[in-house]
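With one protein chain held back, the other chains of the complex are shown just where they sit.
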Amino acid sequence: MELFLQSIVNGTIQSGFFALAAVGLVLIFGVMGVVNFAHGELVMVGAYTVWFLHAQHNTPFLITIVIAISLVTVIGMLMEKFLFRPMRDDPLGGLICSIGVLFILQVAATLVGGDGPSKQVPPPFEGTMVLFDFLRIPYQRLFSIAVSIAALGLLWHFLTHTKLGWALRAVSQDREAASLQGINSNRISMIAIAVGAAMAGLAGALMAPLTNINPHMGHNVIITAFIVTIVGGVGSLSGAVIASVLYALYHTFVTTYFNGTVATISGLLIMVLVLIIRPTGIMGHRVSE
Amino acid sequence: MPGTVIRKTVAIGILFIALAILPHFLKYHHQDFLIFLVINVLVVVSYRLVTLTGEWSLIHAVMMGVGAYGSALLSKQAGLSFWISFPLAGGIAAIVAALLCFPLFRMTQFYFLIGSFAAGEAIRLSWIHFIKPFGGTSGISAIPSPELLDIDFLEPIPYFYLVLIIVTICLFLLFRIEKSRIGLTLHAVHWKASLAESIGVNTWNYRSLAFITGSFFVGLAGALKVHYIGTVTPKQFDIGFMVFILIWVIVGGYRTFYGAILGAVVLSVLDEMFREFNELRPAIYGAILIFSILYLPAGLESLPQRLKRVFGRKDRQMERT
Amino acid sequence: MAILEVQNLTKKFGGLTALNDVSFKVGEGQIHGLIGPNGAGKSTMFKNIAGFYTPTRGDILFEGKSITGQTPSRISMSGIVRTFQETTLFQEMTVFENVLVGTHNRSRTNIFSAIIGLDRLIQQQARTSAMQALEFMGLEDRKHQLASELPLGSQRALAIAIALVSKPKLMLMDEPFAGMNPEETRGMMQLTRKVRESGVTIVLVEHDMKAVMGLCDQLTVLNFGTLLAGGSPEQVRNNPDVINAYLGGSHQV
Partner (left out) sequence: MATHTQHPARRKFLKKAAAGTVAATTASVFPNIVLSANKTLTVGMNIPMTGDYAPWGLPGLYGCEIIANNINKEGGVTIGGETYDIKVASYDHGYDTEKALQGFKKLVLEDDASMIMMLGGSTVAAVLPWATRKKVLTTTLLPSDITPDSNYLVATCESHPLYNVTGVEWLARNFPDVKSAAIVTNNDAEYGLQSAATYQAAFEVAGIDVIDTHLHGFDVTDFAPIVSSVLAKNPDVFCMATSFYVTPIMEQLYHQGYKGKIISCTLDYYDEIIAKTSKEFVNGTIFQFPDFDDPKLQEAGVNFPDPAGFDAAFRKDHPNDWSAVAWEYPAILLNWLDAAKAAGSADSESVAATLKANKQEFVFGGGDWWGSQLWGLDNALVGRWPIVVIEDGKARIQEYGDVAGWLSNNKDVLVKHMKDLGLRTV
């Protein structure tokens, strides 16, 4: 029974990272209609920033999180300005540009961190909270899930209660209709990628003390983000968050009770199944032809 | 206009002869590079057929792996000779593709892209998971090379000619398909599926036909590769390789038949030239990608027309003066 | 004898009833008009017949056989072809290739014979019938142009040529006169008569009353998804229900 409850805790904590990464991907795809293959690398840059500033140069952890978020946001905005904007009407071209950025960011990481084994960041919050003398939640993980929920809450508020948020959602529903109502799509795209990149930077920063940091950690992030985006329904942020929690719990339980590879294979097959039954995902709407 | 037809066949003839004598001038290990390049040309052209109907699939690399594993298992476990396991490898890839048609073709556009990726990754992970018979991450090794008379197919030059002949035949078949009535209908499905449907084209059948045929040819390419290296592993067909196929086709240009070939050849040669930069090589490759997409949106294939237009204008000016 | 018969056709989208128990017949060799104010259910009826929608209730008989719920490609096999409201063409293909695709049903081939060239004879016939269709529609000199480069009138003619080349028995025309000036309308009316004289029955969905009254042998009037009236143009013009349904609308009769 303890294992069951512990797995629920493990799964919820993991869903925090999945949600932050997936929400960023959905926002960028929903608003700009381009698949950002370099999204995993944005998360990696967030993690490397925390490793380089905090682990190597002792900058306080909270400040490095802010720096990580702003650095990744700047990278995202540069990508929008120089790559995605010229490729506005050619999503495939945008996809290839993002792959180009993927290679460049990975090499930048090897230059910064060298080619040795994966990097580690000692967790700033020591110790573990023990509930009912068997449920163990390390404080660092508690911090990460708390910040994830707070960030998602902030995003939800921004999207539902601010003018900019409305514009973002309008563009993600129907880009042509939105531009008819005079919404300047370039400015909106810049905001969308800024918010999406910030989320990715935050996910990386929160993951840094909890996982192996290496130039290729982005690969797993992008696969999970794709699965969650699809199952949740493209263009639907709430779908992505719900799917993140479901997939994280599912993957945790199957890994605990069976084996990791079985978890991933079955996760992928479930995704294909969802696409067969509802080709637009649980919450999604049909992407306009 | 037989003029252009003759000029085209002569050009292809010269190219073929040049390609046939090229390995003798290359340094030894570049002969291997040439073999894998010619095999990759078959991979990109078969991918072109799959994407003719406008659907971008991310399963093509895994289909190559299905052919590779098929041929490896047939030749090792069942003891079949290369000349039997090689065509069967294409058949196995085609059958797997046929089985996947139902789930995959209910999806379109972005969902098909990611759905095909998921199905492919599930197949690839099962190679890792089931040690028997796939051998897990170290895969299958000591795959026998082809036997014919007493030609030593372990040497690069004889194997190069084997690959060149087989790939040329496959390219001819693929060219015939695209220029045939089937190709015309696939283009029609791409440009306006609803109109094609209304005049009797069953778009589902034609998308499946393109997918199955493309998978057949890439399965052959997979078999060709592993019977030279002698070992097949899941890593050879991962998303990394699939990304390269995507890059070659898109940067090369997907409006003409030779666009993808141009992309594969030019980008692979560039990648090999930057070998000394070691860890910096992927970054240079990334920069080339971005540069070619931003400043050559219609792909490398548009270069000849663009150059003709530039030179053409000069000729016309000369005529006028 | 009726070539096409719609029996008690009903079509619901969730709660909305787009068509409610509509029946009518179309005589062979006729031009049959399907008219009614906006939102009357004309294009829904059209899409049900062409197979793009599946009726909720009721039956559609073509030459006495039921084609209800068949896929568009199967329906076209039995000889029914449609044109689209917004000009729908294979934009990046040449005019000739556009029409050649139209010969699909008559020149089916499989991949092996396509490669070996066993189908050379059928393809040759397909090319000649494509050329004939182009000459019929007066487009033969634009053969190598891309469809996207044609003016509006020629694009509409090409759309009809694509439908015509598969030698259908029944052609469903979806507002072919929309957006045309009087001079183009006259040309299109003439073309439509030529198509009918070549032995093709036509069902015409159209708002342009002058074209409808000038062309159609029989009319079916829909209003809010129900059958309002049927009969010859004169009968329909003097029918009181039609008058106030239209007077209520903005069209001159």
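To keep things simple, chains are lettered A, B and C as they appear, and every chain counts its residues starting from 1.
Rule of thumb we're sticking to: a contact is a pair of C-beta atoms (placed from the backbone, for glycine too) under 8 Å apart; a residue touches a chain by one contact, two chains touch by 3 or more.
Keep in mind that this is a model prediction, so the values were computed, not measured.
Undergrad: Given the contact rule set out at the top, which of the displayed chains would the hidden chain touch in the full complex?
TA: The omitted chain makes contact with A, B across the full complex.
Undergrad: I'm checking contacts with the chain that's been left out. Which of A:60, A:114 or A:153 qualifies?
TA: A:114
Undergrad: Among B:91, B:230 or B:297, exactly one should touch the missing chain; which is it?
TA: B:230
Undergrad: With the missing chain put back, which residues of subunit A would touch it? List them for me.
TA: Those residues of subunit A that touch the unshown chain are 2-3, 6-7, 10-11, 13-14, 17, 55-57, 110-118, 120, 122-123, 128, 130, 136, 138, 141, 207, 209-212, 214, 216-217, 219-221, 223-224, 251-253, 255-257, 259-261, 264.
Undergrad: What does the interface between subunit B and the hidden chain look like in terms of residue numbers?
TA: Looking at subunit B, the ones touching the missing chain are residues 27-30, 32-33, 36, 125, 128-129, 131-132, 135-139, 141-142, 145, 154, 225, 229-231, 233, 235-236, 275-282.
The working rule: only the chains that are shown with their structure count from here on.
Undergrad: Which word fits the touch map of the chains here: line, ring, star, complete or other?
TA: line
Undergrad: Two chains share more C-beta contact pairs than any other pair here; which two are they?
TA: A-B
Undergrad: Based on CA centres, what chain would you say lies at the far end from subunit B?
TA: For subunit B, the chain whose C-alpha mean is farthest off is C.
Undergrad: Where the CA atoms of subunit B average out and where those of subunit C average out, how many Å apart are those spots?
TA: Here the centre of subunit C sits 42 Å away from the centre of subunit B.
Undergrad: Any idea how many Å lie between the Cα centroids of subunit A and subunit C?
TA: A distance of 50 Å separates the two centres.
Undergrad: Touching at least two other chains at once: which residues of subunit B meet that condition?
TA: Within subunit B, no residue contacts more than one other chain.
Undergrad: Can you check the complex and tell me which residues of subunit B touch subunit C?
TA: Going by the criterion above, the answer is residues 173, 176-177, 180-182, 184-185, 187-188, 191-192, 194-203, 209, 213.
Undergrad: In the complex of these two chains, what residues of subunit B are touching subunit A?
TA: Within the complex, subunit B touches subunit A at residues 56, 102-104, 106-111, 113-115, 117-119, 121-122, 125-126, 128-129, 239, 243, 246-247, 250-251, 279-280, 282-283, 285-290, 293-294, 297.
Undergrad: Write out the stretch or stretches of subunit A touching subunit B in their complex.
TA: 29, 35, 37, 83, 86-87, 90, 92-93, 95-97, 99-104, 106-108, 110-111, 115, 219, 223, 226-227, 229-230, 234, 261-262, 264-265, 268-269, 271-273, 275-276, 279-281, 287
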